[in-house]
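One chain of protein is taken out of this complex; the other chains stay put.
Here the chain labels run A and B in written order, and each chain numbers its own residues starting at 1.
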Amino acid sequence: MKISFSNAVTTSALKPERFDQVTGHTEVGFGDILNKAIKGVDRLQKAAEASTIALAVGDVDNLHQVMIDAQKAEIALQYTLQVRNKILDAYQEIMRMQI
Amino acid sequence: MLISMPISFKVLEKALDASWVRHRVLSSNIANVDTPNYKSYRVEFEEHLRDALGNTGIRLKTTNSRHIGIPRNPLDGTVYRIVRDESTSTRIDGNNVDIDVAMAGLAKNALMYQAFADQITAKLVQLKSVISEGRR
Partner (left out) sequence: MGIFDAINISASGLTAQRLRMDVITKNIANVDTTRTDSGLPYRRQVAVFSEDTGNTPFSIFNRPGQWFAGRGLGGVKVVGIRDDMSQYRKVFDPGHPDANGEGYVEMPNVDIVTEMVNMISATRAYEANVTAINAAKGMVTKALEIGKA
């Protein structure tokens, strides 16, 4: 799944993890969260697909695992979409600000 | 999983697995109720699950903020155990399957499986609605 962001969006708000000297915490940006989410979705989607094929081939141990995997993949996808939406909303909010 | 699932979710998954195997074991016992010298099998799950959950409560002491206090999850892997009942039988053919116990176990197990499935569905639906903030 490929999502491309414009350059403006990938500036300050989406910088990768960096260590803040003042507060002593590790900052995690939106981009980091989204990347993780996308990787997770990809992994879960692949697992769910493999389960479906295994079901058709007759290679599956039990049905509930297939169903649960499919549901997990769907939830991960929805989560990622929501994160993306929130990021875009935030971006648009910022762009609308009168300077 | 990118969203950390509550431990009850994992427990339900394991319960479904064990319940399924238990049905398989009971079916085998019932099919072999008249087979000479057949010894009945059973699935031990609840005790092992209790132990596994007892262990998860342990938190490692952390002296530095960079220490990770996550114990290895004892719920990974298979939590059930298939045991053979080696007790001698009172029957001439050496078979120790008690069909009444098996039938009762079958009914109870089927209900439990369905209960677990319902529970897991409830959790999944909950998650979905949280993610979409109640909007469809």
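Note that in this section a contact is a pair of C-beta atoms (placed from the backbone, for glycine too) under 8 Å apart; a residue touches a chain by one contact, two chains touch by 3 or more.
Just so it is clear, the structure is predicted and the values come from calculations on it, not from any experiment.
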Filtering A:Ala37, A:Ala70 or A:Ile87 for touch with the omitted chain leaves A:Ala70
The missing chain sits against subunit B at residues 16, 19-21, 23-28, 30-36, 38, 41, 77-84, 99, 102-103, 106-107, 109-110, 113-114, 117-118, 120-121, 124-125
It is residues of subunit A that touch the chain not shown, namely 55, 58-64, 67-68, 70-71, 74
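By definition in this document, only the chains that are shown with their structure count from here on.
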Per the C-alpha means, the centres of subunit A and subunit B lie apart by a whole-Å value of 31
Given the complex, residues on subunit A that touch subunit B span 36-37, 40-41, 44, 61-62, 64-65, 68, 71-72, 74-76, 78-79, 82
Subunit A partner, complex, touching residues on subunit B are 1-3, 13, 16-17, 20, 117, 120, 124, 127-128, 131-132
